[in-house]
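Scroll down for the structure; my scribbles are underneath it.
Excluded from the complex is one protein chain; the other protein chains are retained at their positions.
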Amino acid sequence: MFGQGLIKGLQITWKEFWAKKFTVQYPEEQHPVPERFHGKFVLDVDKCIACGLCANACPNKVITIEKQKVGKKQYMTGYIMNIQYCLFCGLCVESCNKDALHYSKDFNMNQYFYRDIPLVLVKREAPAEPEEEEQPAAKAEARPKAKPQAKAEKPAEPAANSEVAAGKVPGKEGE
Amino acid sequence: MLENLFVGIADWLRSLLGGLGTPVEINEAIVMLVKLVAILVFILINALWLVYMERKVAAYMQARIGPNRVGPKGLLQTTADIGKLISKEIVIPGKADKVVFLLAPVLIFVPTLMVFAVIPFGKNMAAIDMNIGVFYLLAIASLSTLFFWMGGWASNSKYSLIGSMRVVAQMVSYELPLVLGLLGVIMIAGSLKMSDIIAAQEHTWFIFTQPIAFLIYFTAAVAETNRCPFDLVEGESEIIAGPYTEYGGMAFAMFFLAEYANIMVICAMATIMFLGGWHAPFGLDFIPSWVWFFLKMYALIFVVMQLRWTYPRIRVDQLMGFSWKVLVPLALANIFITGIGMKIYQAIGW
Amino acid sequence: MKEKIAPVEEIKQKFGYIEVDEQKAVNVPAGKLLEFMQALKDEYELDFLTNLTAVDYPEENKFEVVYNLTSTTKAYGLMVRTGVDRENPVLPSVFPIWGGANWQEREVYDLMGIVFTGHPNLKRILLDDKFEGHPLRKDFQWEGGRE
Partner (left out) sequence: MLRTQEYFLNFGPQHPSTHGVFQIILTLDGERIVKAEPVCGYLHRGIEKLAESRTYTQVIPYTDRMDYLAAMLQNLGYVQAVEKLMGIEVPERAEYLRIISGELSRLASHLLATGVYALDIGGFTGFLLCFRERERVMDLLEELTGSRMTLSYARIGGVADDAPEGWLDKVKKLMDDMPGYIDEYNGLITGNEIFQARTKFVGQLTPETAINYSLSGPVLRASGVNYDLRKVRPYGIYDRFDFEVPLGENGDCFDRFYCRVREMQQSVRIIQQAIEQIKEVDGPVIAKVPKVLKPPKSDVYHEIESAKGIIGYYVVSDGSNKPYRVHVRRPSFINLGYLDEMLRGYLIADVVAILGSIDIVLGEVDC
């Protein structure tokens, strides 16, 4: 009979009117972020050996790794991701042999200025003199030295120091 | 006390003015003016509230919760929107007819506001209880076609033009079943005066004696206000926004608010003509008459909104076909049957 | 994954001028293209032109136009290739045989620059009408972009 479908439709909207609502009041409540979420990148600086596999795996050449030769070892001075070109495909994370590069659950990567968009995971200076002695000791010594220098040079740049990258201090952009 | 709240205010005003010793005619004129201003303010506030209600109803039917940030439960949302829209620039397209373009959104409110003068919101609560009230209402309400057309034509845009062509076609063809649907009621009531029609429904509402007429009227009235499923004037998925395509800021908001005021008119009309106006059902007289009137009106408005959020839009040829091939013959048949029925009743004796 | 391929051997015997390679794809000279295609459609029920594309081989100085045909009734497919000279890339359109070639040929014309004679509306489709060059050619150079 003509009109049956019309009445059915009204019934459904009437039922929906009283049904449970699905809205999540965003800033107050948040949707659970799954474990594998492709969010902001986090680099474990200690594990990273600056091999460049991730940069090679990236389809869009997002990752730039700057390294300097200190003694016999390669020393990474910068790990910058041009996040505006990132496809969030996960190939870089997958390619990492040392399990150093990860996704975090932080999806808030917006920036007010275009120049702030690149995600600087590591920015530090190489230790000045090549240390010929024991490597671990040299490393441990070198890093505390490097940090204050980086800070002093670029105080304005948010997340531009290795502390943020290493996850010791919560990133400023996320706020 | 509550029953006669508004009537009491009017009487108080009248006696106050009487104390001043001015002539009675001037006193009456002042009282009338106050009444009209009160209605004006009431309508505008109501239109704002209806926008909010529409958004809430829509949201609740779509598993959302709708506006809820501005003010308690989002009640001030439309106020904030209007504030935003007022502050926006009204962009006038380059080749538009400027005068007509700007006049249309101003004038669109005029017929709607004029119509409210004769609507009795409660017992003795019509600003003017004209003896041709229904006629006046229908005549004035159909004027708004012109202003839609003005807006669409003056925009000098093809989408606007198509939209306003549709408005004219639609409104003219739905005017007919609308009036014919009401005719059955008028025949039984034997009067064009609103208060007489309501008085005639003291025992039985006309929706029970004239159910077909009610359906015809309601369908035609929804079409008349360009609401879904007859909203192909706006038809946002086809012709963007029809006559309003080129309007922005407050000019757009005027069209928007006029639409809601029009919904109020048609729902108030349906309440008066079919749902017994301010008569209380089941002898629940302790609730004031005007409360009953508004309850019925808002129930109907809710139905109009539910229709919008349930049905898809019909096509322009189907729209015309539906009016001329279904509604008009049905309305004529209804008048015919009503006439026969009345004769039979008269023969039997009331 | 098993491929269902049209009876290539049979087709080979019937049409002497075609070559069949190890993938059971058919190479047909450009001159015989329309005649061969019409026969495929009429006699082997290859009524569905799935894919039409072209590949640029600058070393061999040719474009290779690839037609992938399938049959909606017999569920087999066939790949037909034809070479066209790179200097003068003109090929008859298969639009009269399969309407599906309409936009695909326009796309190939747009991106590869192969002219299909007999096509009803051979215009650029994805790129701007004023665009110069055909980007999918291997020698296409474009200034700008990131790298």
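Per-chain residue numbering starts at 1, and chain names A, B and C are given in the order in which the chains are listed.
The definition used in the following text is that contacts are C-beta pairs under 8 Å (C-beta built on N, C-alpha and C of every residue); 3 or more make two chains touch, one makes a residue touch a chain.
The structure presented is a predicted model; accordingly, all values stated were derived computationally and were not measured.
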For the full complex, contacts between the hidden chain and the displayed ones involve A, B, C
Which of these, B:Ala154, B:Ile197, B:Ala223 or B:Ile239, touches the one chain of the complex that we don't see?
-> B:Ile239
Just one of B:Leu17, B:Ala104, B:Ile162 or B:Met194 touches the chain that is missing; which is it?
-> B:Ile162
Residues from subunit A at the interface with the omitted partner, ascending = 2-6, 8-9, 11-13, 16, 22, 34-38, 57-60, 87-91, 94, 103
Please identify, in ascending order, the residues of subunit B that touch the omitted chain?
-> 58, 61-64, 158-159, 162, 228-229, 231-232, 235-240, 309-318
If the missing chain were put back, which residues of subunit C would it touch?
-> 1, 4, 23, 47-51, 53, 55-56, 66, 68, 72, 75, 77, 79, 98-104, 107, 111, 124-128, 135-136, 140
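We adopt the following convention: only the chains that are shown with their structure count from here on.
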Measuring centre to centre with C-alpha atoms, which chain is farthest from subunit C?
-> B
So what's the Cα centroid distance for subunit B and subunit C, whole Å?
-> 63
Distance-wise, how many Å sit between the C-alpha centres of subunit A and subunit C, to the nearest whole number?
-> 45
Touching two or more other chains, which residues of subunit C qualify?
-> none
If you look at subunit B, which of its residues touch at least two other chains?
-> none
Could you please specify the touching residues of subunit A with respect to subunit B in the complex?
-> 6, 9-10, 12-14, 16-23, 25
Across the complex, what residues on subunit B touch subunit A?
-> 57, 60-65, 68, 306-307, 309-311
